[in-house]
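Would you mind keeping the following structure in view while I ask a few things?
Here the complex is missing a single protein chain, while all its other protein chains stay put.
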Amino acid sequence: MVPTEYYVMLSALLFTIGVTGVLTRRNALVVFMSVELMLNSANLALVAFSRRWNHVDGQILTFFVITVAAAEVAVGLALLVGIFRTRRTTNVDEVNTMRG
Amino acid sequence: MEELLFTLIPAIIVLPLIGALINMFAIRDGRRAGLIASAACVASFVVGLTAFILLAGLPHEERTHVDVTLWQWIDAGPLQVPFGFLFDPLSAVMVLLITGVGSLIHVFSIGYMAHDARPVRYFVYLNLFVAAMLILVLANNYLLLFLGWEGVGLCSYLLIGHSFERKEARYASMKAFVMNRIGDFGLMLAILALFQRFGSLNYGVIFPRAGELVGQQIDWVLGPTAVASAIAFCMLIGVTGKSAQIPLWTWLPDAMAGPTPASALIHAATMVTSGVYLIVRSHAIFILTPSVSNTTVYIGVATAFIAASIAIGQYDIKRVLAFSTVSQLGFMVAAAGMGAYTAAIFHLLTHGVFKALLFLGAGSVIHGAHDVQDMRRMGGLRTAMPATFWTYLAGTAALAGIFPMAGFWSKDEIVGSAFHGTRFGTYPVVGTILIITAALTAFYMTRQVSLVFLGRQRDTSYHAHESEGIMTIPLWILAAGSLIVGLINIPGFYFLEHWLEPVFEVAHAVGEPLPFSFTLAIITVALALGAAFIAYQVYANRQWKKTFRDPLTRYLGVFFEGFEHRWYADDVYEAMFVRPFKATASFLSRIFDPMGIDGLVNGAARLVGLGGRGYRVLQTGYIRSYTLVFLMGVVAVLGYFGFATVR
Amino acid sequence: MNFLLSVIVWLPLLGALILLFAPGISDHAAKRVALIWSLVVFAASLPLIPGFGFFDPSRAQLQLIERVPWIGAFGVDYHLAVDGISLWLVLLTTFLTPIVILSTFDSVNTRVRAFEAFMLALQTGMLGVLLAQDLFLFYIFWEFTLVPMYFLIGIWGGSRRIYATVKFFLYTFAASVLMLLAIIALYVLWGANSFSLPDMLNAMRTGQFTLDQNLARWLFLAFFAAFAVKVPLWPFHSWLPDAHTEAPTAGSVILAGVLLKLGGYGFIRFNLQLFPEASRFFAPAIGVLAVIGIIYGAWIAYAQTDIKKLVAYSSVSHLGFVMLGIFALNPIGLHGAILQMVNHGLSTGALFLVVGMIYERRHTRDINAFGGLWKVMPVYTFLSLLIVMSSIGLPALNGFVGEATIMFGAFSSPFLGWEFAAFGLLGVILAAVYLLWMFRRVMMGDVTEATAKLRDITRLELTMLVPLIALIILIGLYPAPFFRAMNESVTALANSIGPTLAAR
Partner (left out) sequence: MEFTPPQTDFATIGPPLVLVVWATILLLVDLFIGNKRTTAILALVGLAAAAAAAVPFYGQTPRISFAGMAILDDTAIAIDWILVLVTAITILFSIDYLKRQAIEMGEFYPVLLFTTAAMMMMGHGRNLIALFISLEWLSIGLYVLAGFAYPRIRSQEAAMKYLLYGAFAAGFLIYGIALIYGVTGTADLATIADQLRADQALRSSPVLLIGLGLLLIGFGYKISMVPFHMWTPDVYEGSPTPVSGYMSAATKAAGFAALLRVVDIAFPVDVLPVWQIMLAVLAALTMLVGNIAAVAQSNIKRMLAYSSVAHAGFILCALVAINVPGAVQSYLYYILAYALTNLGAFAVVIALEQAGEERFDIADLAGLGWRQPLLGAAMAIFMLSLAGVPPLAGFFAKWLVFQVAYQGGFWWLALIGLLSSVISAFYYLRIIVNMYMREPTEPARSFTTTPLLAGVALAALLVIVQGFLTNPVLNLVGQTVAAGR
């Protein structure tokens, strides 16, 4: 059996990739994908822990996370469409009229 | 009988106060105000005289115990100060001098101030002045004395500044007040120390116990009399302020900017004598400390001599008298310092009379000469104002110490004390200087009389006239007084000496009556007459233009310039104190306060504002930079927890 | 009647609310209503004068106590009481307010209702500060006083009013929060779930509540910060000249008259009582600051050309005396300090009124713009002279009595000594210098064209000044009753601090 630590390492790695993506990518869609990656890395960890403790709490939570992520994406895409309509861009760096 | 005395004593003070209040609120007419003021003062004199007689009727030992407390003034825990009066032989004679001479000056003023713009105000001040001076001499404790002490300072300020339209009056009034305040600083410090040592400020408590001061040490001055010396020295500062001694003497000559009768009252007969009075009153402390007493002597004698020298170089009729006052005060202070307290009081009384005479005479001259004060523009006024001339001559003789005028007796007693010696030893050098000063006095007074009354009128642009009776009568009375008043302590009888004895008994300061020395009398009179003769030769009957230079410039050169410019004392003070004071004030106000202290305050506020603006730069508006900061926060928080587990 | 103090405290606020919310009060009527209201408050406070049976001067303890639990969870009480320390300051406050409101009759013409309402609200704040015996309640009143004053300066002030009022608010606020921290600390350390000052003092005296020496000193400093800024003690004074210069006349009077006194009162009531050891420890240092303030304030006043600024700096100097008296830590000094606070309220309040009067006539306060007022306004000048002399400390007027008593206290204090008295006395000299200098420039001299037509004092103005001057003279000649009423409280306080007289 693969030790739990391995899953956690992998999930941490995925999480880091996600964070890096958020930090470095300018396209809002890609940023969303990176966030999804972060959430899913957490899911991976949850499932792994769930197996380790031998009960389903973690897995239940995983389902909720997936749901939440979907809802978030729904709202996010709607917003993105709106922004694209008015500004013709999905570059997050161009969305900075408010600062200071 | 004592009860009568108890009611009379407050009345002495209250009467002039009532006069002042009536004039202040009810009277608008100058002449009527003058009459009311004079009546109040005369009434006060009469009451004072009655009280004096009653006091004389008391047994010898009881004369120092006429003490009446009106109410408790300050009642602050351990600090208990009554509003109370002590009528003892010393204050009794002072009361007579103040109210007596004061009354004559009041009367004189009615005529003199007839054409003044604000006569009512003047009489209010005059009455207040008398009241304050009476409080000063009648107080039974030091704090109440201080009330009178500052009160006369205020009144002198008001009187000097009476014609405030004139620049010199404005400046002189302020100078007088401030210099007096500097002196008051010393006196107040002495009072504080006395309270700390004795737990009371009443004369009746302090003087019998004054001896306890001997042996008390303070850490910064060694010696058994350290405390007594410190207290006495602080008092001496007060004395130099009020009695215009070196170094605080420069206000008095300037104070001549007030109306002339006011000068007579303030700067001749009463206010300036309060310093001498203070020393005599506090003799119980001064006799404990030879060092400060000697300092007092040296200050007095130096002032006497320097002021006399300056008087020689003045052209203003009042200014000569002013410096002569400073000089005579030097005599008194020196006498008081030597421990010749009776002599000091004696000279104080005689001087009060004849200096008032001289000032009023000068006032009469100025009045008659239509406000001319420069002696070079006078001359030959003898014919126009004979009454003034003759009375003035009597005053001059008295001041110059010519036998048998009052000044002869009193000055002789001071000089005699210096040579004969007192409890502190003999002062031959001091005595010699005093004799020389006396000669100088005769010189400048003769110079003045010659310039004013003798010869021909040099400036004929005005028509001099004799003053009216209301002004000349006081002059005659005072002239008579300058002859008689010398008799109160005439050798052989020593009335004053015996009268004051109870006062000095408390501190065992009663001195032996001074044996009269004919040699000394002859020498002083001869020197005075000689000096007067020289002055007469130099100044009388000369044909000069109205802007002439004094002939002495030829012989004395720079010295005379020194006389004329008062030894540059004012300039030195200006450069040493006034200008640095102003410069520092300006520095503090323009630079240190706004930029230093307030700069710190505003700087702190500015720093916050700067921080805020600096922060705005961080808030870039880029979501990616926000997430970066977020991540840095994550690293920091996790780093902390990592650190916490390792530890 | 055990709610006399509450009536005195809350009545003004009620008046303020009436002024704000009652419909149809014209500006004219608002002034009258405010005046009558403040006179009623004054009348209500008169029974406090010893001899009316309410205040017993022979008792050192707090009197007329009103105590109701308020925030029970944290032991905060509504707790008012008066003793000899606060008595005269309370009366000073109720006495000055009608005069100040009278002064607005001529000088305030815009937004009158709001002005009078703020003035009355301020009175509630000040009285609350003086009467509150619960630390927390005290702090509430203490901070509350800032608000009306902030508006008074900021709305009706001069050209730099905003800078001045924000500075005033922030400076005092910054210092006060330190006091709040100290109050919290005392509450926590004591652990009796109470903010009651008398109870806390009792616990300290009986040894139930002891403070670590070092901590007590820190707490002392926290209280010190709040009060030193308020007084203001040098070098925390720099808000004062600005606030005074920009404030409307009425604001200046109340600021100088009462608000600054709250600092001195705070020192006596809190610092001295709560931290006797720290008070002894810091007394010389504070004495030095006080003396510097005396001389510095006077010196800098001399260089001012704005009369109000001159008077403001004179306040810095005069309050230095108060501080000196307080930290003499002996009965004499405390007597003097408390009386001098009253005196300063009267004299400097009157000075600001007097300055306001010529400002109303000329719309300038530049000393150079005046001259010869003695000729055109003789009555005015005479009264001004009296006030100036009172401020200079002329004997027979009130200022001297206070200052002299303070000096006696400082000289014989085991914590200060003759040096402090000597340097303090230098300030007395300087007071004469700058005030007479001002008097010479403004009142003396020749009449200029600009001053020739000025009318002399009006009846209204006379009405303001006469009561002040009457008290100035009364206290100068017969201060004993004022001293006697505070004697017991002050002596008890001084005895609780330690040795009161230096070894002879």
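Note that the chains take the letters A, B and C in the order they are written out, and that residue 1 is the start of every chain.
Here, a contact is a pair of C-beta atoms (placed from the backbone, for glycine too) under 8 Å apart; a residue touches a chain by one contact, two chains touch by 3 or more.
Computed from a prediction, not measured in an experiment: that's the story for all the values here.
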item: Among shown chains, those touching the left-out chain; value: A, B, C
item: Residue among B:W71, B:F493, B:F533 or B:Y640 that touches the chain left out of view; value: B:Y640
item: Interface with the undisplayed chain - residues on subunit C; value: 70-74, 76, 111, 136, 139-141, 143-144, 146-147, 150-151, 154-155, 161-162, 165-166, 169-170, 173-174, 177-178, 180-181, 184-185, 187-188
item: Positions on subunit A contacted by the hidden chain, ascending; value: 4, 8, 11, 15, 18-19, 22, 28, 31-32, 35, 38-39, 41-42, 45-46, 48-50, 52-53, 55, 57-58, 60-61, 64-65, 68, 71-72, 75-76, 79-80, 82-83, 86-87, 92, 95-100
item: Touching residues on subunit B - with respect to the absent chain; value: 605, 608-609, 611-613, 615-616, 619, 621, 623, 625-627, 629-630, 632-634, 636-638, 640-642, 644-645
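The definition used in the following text is that only the chains that are shown with their structure count from here on.
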item: Middle chain, criterion being Cα centroid separation; value: C
item: Distance from subunit C to subunit A - Cα centre to Cα centre, in angstrom; value: 65
item: Distance between chain centroids, defined by C-alpha means - subunit B, subunit C (Å); value: 36
item: Inter-chain centre distance, subunit A versus subunit B - centres from mean C-alpha coordinates, in Å; value: 96
item: Contacting residues of subunit B [partner subunit A, same complex]; value: 616, 619-624, 627-628, 631
item: Contacting residues of subunit C [partner subunit B, same complex]; value: 167, 170-171, 235, 237-239, 296, 299-300, 302-304, 331-332, 335-336, 339, 372, 374-375, 389, 394-396, 400-401, 404-405, 407-409, 411-412, 418, 421-422, 425-426, 428-429, 432-433, 436-437, 440, 443-446, 477-480, 483-484, 487, 490-491, 494, 501-502, 504
item: Interface residues, subunit A side, partner subunit B - complex; value: 19, 22-24, 26, 92-93, 95-100
